[in-house]
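A selection of the complex's chains, in situ.
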């Protein structure tokens, strides 16, 4: 049985573990103020070509989203997301639990546009409704698609004009940046966004997300929010060591590229055999549509998510690849279909 | 420069790292439903001699406290703690941020008693005040003291009679259980408490606390609360592997015993030299009182917290030992005073 369930089925890339082992007995200050965390922040700033950002290393995606969004918003303000948005669907009401509504719009390929956001603004006109204030996007999205530079620029400009906070969930940002049709680089994001995070958990780390805050007005006292939400690691070094290892050279991108290559292999083979897809994806999530019969057959040897019912005889499944995906298993899977 | 600042200045005990390395490429289900987490829960239940408890592995102490307490209480209910209690002093209002007041009483040696809790109940008589509902203790306490079995039994009985939830923060439970004057064993706690946690972070793990819920009425849907507060690790295996390693044999207790031994060495040497202590401690935190002059001298070679001003010429400092404390450094420190 081999799993294409997700990109966090294994531990960490061996170099990450090695870095942990090597630094293990070095004494460090706690709570994210250690030398490794500092080095990780420095190397990330260098990769982003920006000295003006604050970097905070956190443990997971839901945690990062809820801390950032609840720190950024006042009580009556709300986030806007695509109806496929992770904060709306799969975080057990984490944002609402901090007091904030998530307003959704149906968005083609899971991607917000200025006109979709405008439609939300149009409907929220007075104090009997929440005030839309933060635009939440994911890149890559929950359904594997990515934003182009021009799409992000348009949203960025729209947010600036409308005094909205522009925030990106980058749980799978590595895969997005290594997609063959991607035209964005890491240093674009601090120019376009108020805040975003770079996901480590799904790209080779044991755990960890690097939250980057560009907008000065969102920076003050951020460490208080981290602590208050129970997210300040005593041994913050763990995150520092990992992000330093991922970014001191280009391991982060190498791993994402490999994951995409495996996905591309699946994509091509499936397309060649005439299968359709739920969404076009150039990242590490692939959503082919199979007959239920075929799915049952595949489940004998493979684990994967059944994503969406298409009709009574067909469903889309989700295949996820990662830095740890074995090429031989991909080939075996292809053979089986 | 050597640090006695805390018990989380280093990484993890080497056996923990080794376990992570060995299991690294094994595919596992995410979110704490993997085989390692199951094994960790089983071995913990066996050590507690109780099949009736639920075990949830979480990342840190503040996180564990806030998830447990907010899950257990209804909106109008409050926690009672000693005024030295970690949830009151050092968690950035994490409990209040979930909507609940923390009521405090001054408690000798940081330890609650039935009569102290009764005094809180006496003052909270109607719906114009919060309803005290959960008794929060730490063992060992924030100032190094421990509860005896009889003290816990009295509190337990008091809570039962008064329909209060009895909860223990065990961030340093290992050290408490290995103290020379301790008369409690792990299997006592499910009998005496509604819920408690066993701290890994401060006793050899990279991170991790094992929350144990005994009271059936507090168990339902607990995983929802974990997820909602951003505490459900994608790679939950990380916690499972560590707790299994700590408890599959008695590593957890060996590490705590060693930490206590180092503290005892400091305690004895300081007492012999005539120094007084802020509190009596048989655990891994020692609070000697030094002249300010002596403190300045010691700071040249050692890091430690200045805990409390005693008079204009003296302060109590905190020395913390751990599984990783080097015996040679303890001896050197003793020599220096």
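General observations
So that you can tell them apart, the chains are marked A and B in the order they are listed, and the count of residues begins at 1 in each.
The rule is simple: a contact is a pair of C-beta atoms (placed from the backbone, for glycine too) under 8 Å apart; a residue touches a chain by one contact, two chains touch by 3 or more.
This one's a predicted model, so the numbers in the text were calculated from it and none came from an experiment.
Sequence-identical chains in the complete complex of this entry number 4, based on the file rather than the 2 shown.
Here is the rule we use: only the chains that are shown with their structure count from here on.
Centroids built from CA atoms put chain B at 33 Å from chain A. Residue ranges of chain A in contact with chain B, taken from their complex: 2-3, 5-6, 8-12, 14, 17, 20-21, 23-30, 59-67, 91-94, 97, 201-202, 206-207, 224, 227-235, 237-238, 324.
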